[in-house]
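Below is one structure, written out as structure tokens, with a few remarks after it.
One protein chain omitted, others in place.
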Amino acid sequence: MDAVLFFLFAGIALAGAINLIRESHPIYSALSLVAVMGALAGLYLMLGAEFIAVVQIIVYAGAIMVLFVFVLMLVNAAPEVKLDRSKMAKNVGPPLLTLLLVEIVAVLRGKYPTSDLVHPSLLSGDNTRQIGKLLFSKFLLPFEVTSILILVAIMGAVVLGKRRPDDSR
Amino acid sequence: MIPVSWYLILSAVLFVLGVAGFLIKRNVITVFMSIELMLNAVNLSFVAFGYMLGDYNAHIFVFFVMVVAAAEAAVGLAIIMLMYHNRKSLNVDDIELLKF
Amino acid sequence: METTTPQLWILPALPLLGAAINGFFGKRQSRAFIGGVACSTVGLAFLYAVYLFFTAGVGDTPRIDYIAPWISAGSFHADFSLYLDPLSMLMTLVVTGVGFLIHVYATEYMAHEDGFYRFFCYLNLFMFFMLTLVLAGNYLLLFVGWEGVGLCSYLLIGFYYLKQSAIIAGKKAFVVNRIGDFGFTLAMLLIIGTAGSLDYGTVFKAFQNAPVENGVGAVTIICLLLMMGACGKSAQVPLYVWLPDAMEGPTPVSALIHAATMVTAGVYMVARSSHLFVKSPVAMEVVAVIGCITCIFAATIGLVQTDIKRVLAYSTVSQLGYMFLGCGVGAFSAGVFHLMTHAFFKALLFLGAGSVITAMHHEQEMGAMGGLRKKIPTTFMTMLLACLAISGIPPFAGFFSKDEILWSAWHNGHPWLWLGGSITAGMTAFYMFRLLFLTFFGEPRSDHAQHAHESPSTMTVPLICLAVLSVIGGWIGVPKALGGSAHFEHFLEPSLARVPVEFSAYARASGSDPIDIPRPNPEPAEPEEPGAERLFSLIAVVIGASGIGLAYYAYVVKPETGQKLSAQFHGAYRVLLNKYYVDELYEVLFLKSTTAVSREVLWHAVDETVIDGAANGVGSTARAMGGFARLMQSGFIRSYAAWVLFGAVGALFYMILQWAK
Partner (left out) sequence: MSPFQDFLVASLIKIALVLFVLLTALAYIVWIERKIAGRIQNRWGPTQTGPHGLLQPLADVIKFIFKEDPTPAQAELPTYFIAPLIALVLGLLSITVIPFGGIVTVAGHSTYLQISDLNVGILFILGVTSLGVYGIALAGWSSGSKYALLGGLRSSAQMISYELSLSFSVVGPLLVAGSLSLRDIVNAQSGYWFRVIPHWNCFPQAIAFITYLISAFAETNRVPFDLPECEGELVAGFHTEYSSMKFAMFFTAEYANMVTASCLATLLFMGGWLSPINSQYSRFVPVVVFFALALVLARFWLTRRRLIEKIVLPVFMGVCVLLGLLFLWPAFYTPAEGVFWFLAKVGFFLFLYIWVRWTLPRFRYDTLMEFGWKRLLPISIANLLITGFIVAWRAS
């Protein structure tokens, strides 16, 4: 049962990620990414992270990606043109990517063998409450700093998006 | 019972796909989305580790990553809008002022 | 040691509050408001000081108010702590009392100047720093106040910042003080090295137990360095040059800072450090000699000056020399006593001079005055009292303090210093009355003098108050020989060190082996020789009176005598008029040579070749390397990403290699 679900979600995630790269139209890429995020939320649920799963949906899929889609619609993005001016990325990219994947997998296989099972019992219970307690005790300072970060980001976005008085349009 | 390494390898593959997207895609917004994909991949490994170690700190990290991603999206998209406004293009290869 | 009630911090905090109010909000406030704030804060501080005097029970143990920690480095601590003992109590009373009167005076004197709020902000700030200096519980905090009053002095000398000479005078004061402060700083370092602390209590205890030094040792060096600081602040030879120039500031400033309070900080500091000085006969000797030289030197210059404020300035230098002389011969209480009386009559003289200057429409040359006695009678009367006081005529304040210093000099075995002091006393009487006669007697020598008017009561009331103090101020310290009870000396006794036996013996023997002359009784034996003391008092009075008489003869009876004398001793007159050419000497010795060395060696040689060369070399090397590295910068984001990827792959590869090992 678990394995079926895992392969279902993993399959969706992989397909979405590949489609993100494959599609030439950015809106489809965005939708693929939403699919990836949904699948990841499913995986999070399987990993006992209900809160993170739901927040993943709300924040990532429901807010960030909507923002992407909104911007794409606003600029009426067309399918991308392949200019390919960057020789570096074109020539060196694929071999490097392969190498990176091989390396990461090698490390992971070495450090975490398949036989390495988990201790799910540790994560049972009131997930959200635990996160909330951690967030407001041990991680209070980072949390507050993050809120300042968000504030700065909001102001930055407003300033950037504001129409300047000397704008002709 | 799924071994944690499966999740980790899935995360690795997603991450590499994100990097590939960054290298391959020309549309700035898609490049941006590739970054989000990478962040998501990292989040997956965080949650997987958290599950393995029974540690909620991993969730907190994911939470922070999401917050940062949100902030990044807000500012980044504003910058992209400005860029589109000024250059009438979303192609990363058209934005090449920062060079020797 | 009580630490809680009463709160000492209120004393400096009040003027600071005033300074803050005036500094931040004063610009848009009315002059009445500004003056009210400034005067009331200082006045309240004075009242509080009086209250403390009567309630705090200033006794044998100093009261230490610990406010906050400041520096804590290893075993070394310096805290914000205030220290109240008879000496600082006295200083506080003098500073706040005289300061308050001068503040009141200044509200009228400065009424028509621009930057009214700025003036009172600085003045209040000065009071804050002065009180910090006086009440400080350790040398470092004292140094804070010390530097703070220096800053305020600089600001106030340069108050008329559009006037070139005022700016230069301010700078001069600052730079000259730096030299002294350098010594003070070194002294503090040495104190830390010797006593391990800067807290008065610890330091004094450490030095009280030290033996008297017969040569030049650590204590002597500390004392000499402290004296160097005191020389800067209190305008002693050779660092006195800034004080006469400081007269560029407004007259109340001259009265408050450059006569009554700040310049006496050096004396205060020496008296405060008496426990150190008494362990070093050499340092004491140096202090006394410097004081003596200064008082004669400045008095001679004062004889011929024609600017009314400059006469007073040199007189101040001279009187400060007296105080050091007193301290140097071991009569610390006499020095502090003179400090107090001097604060009264010199502030009065300056304020009176200010009143004259106002009446004369800002004319300061005595040549243009004359005959003002009838025009401004109050000013005349008060100034007459002050002149009598400074000339040492009994029963005015100056007599007692000066007499005590001179007597101590003689009594403690310094006849030459006594002689110098006595001559100075005569000269003081002469030039002070020269000033008085030139200003107030004879015929008016200009239109302004003809039409002078008395100043309003806000100016004359402080004059009268100070005049009263100048008259009666000395009575608290009437020596036993003259039928008094030496209240003052007893009051200060807990604060000041007594000159040890072997030391006075040493001084008497003037370098001979101190062990040879034993003196069983450590008490300075005032009652032993009341006759001698009375005799010396009489001599002093005679000298003073003859100085006055000479002045009367030269400037009232035969006004042309002055001209004749200056013609006759033309060379000497020129030298005196030009202040012994000290400024010019310093210019050549220090300024020119320093500038030349800086320009030729430091600038052209070191700066241009070595430092610039290194900087340019770094720059051009970086450019060259950047020229190569910028080839990576294609401008395409994806290329950059590929570079990053390359780096990531490399880093991971390295990590795998490390694990593989």
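Each chain carries a letter (A, B and C) given by its place in the written order, and its residues are counted from 1.
Methods note: a residue touches a chain if its C-beta (ideal position, glycine included) is under 8 Å from a C-beta of that chain, and two chains touch if they have at least 3 such contacts.
Model, not experiment: these values are computed from the prediction.
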{"item": "Displayed partners of the chain not shown (whole complex)", "value": "A"}
{"item": "Contact residue for the chain not shown (choose from A:14, A:54 or A:92)", "value": "A:54"}
{"item": "Touch with the omitted chain, as defined above, among A:15, A:67, A:92 or A:107", "value": "A:67"}
{"item": "Residues from chain A at the interface with the omitted partner, ascending", "value": "27-28, 31, 34, 50-51, 54-55, 57-58, 61-63, 66-67, 69-70, 73-74, 76, 126-128"}
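Just so we're on the same page, only the chains that are shown with their structure count from here on.
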{"item": "Comparison of A-B and B-C by number of C-beta pairs in contact, larger one", "value": "A-B"}
{"item": "For chain A paired with chain C, centre-to-centre distance based on mean C-alpha positions, whole Å", "value": "72"}
{"item": "Averaged-CA centre spacing for the pair chain B and chain A, given as whole angstrom", "value": "5"}
{"item": "Where chain B touches two or more other chains, by residue", "value": "19, 23, 93, 96"}
{"item": "Multi-partner residues of chain A (at least 2 other chains)", "value": "85-86, 89, 93, 97, 100, 104"}
{"item": "Touching residues on chain B, where the partner in the complex is chain C", "value": "19, 22-23, 31, 92-93, 95-100"}
{"item": "Chain B residues touching chain A - in the complex, by the definition given at the top", "value": "1-10, 12-21, 23-27, 29-30, 32-34, 36-37, 40, 43-44, 47-48, 50-57, 59-60, 62-64, 66-75, 77-82, 84, 90-91, 93-94, 96"}
{"item": "Sites on chain A touched by chain C in the complex", "value": "85-89, 92-93, 96-97, 99-100, 103-104, 106-107, 110"}
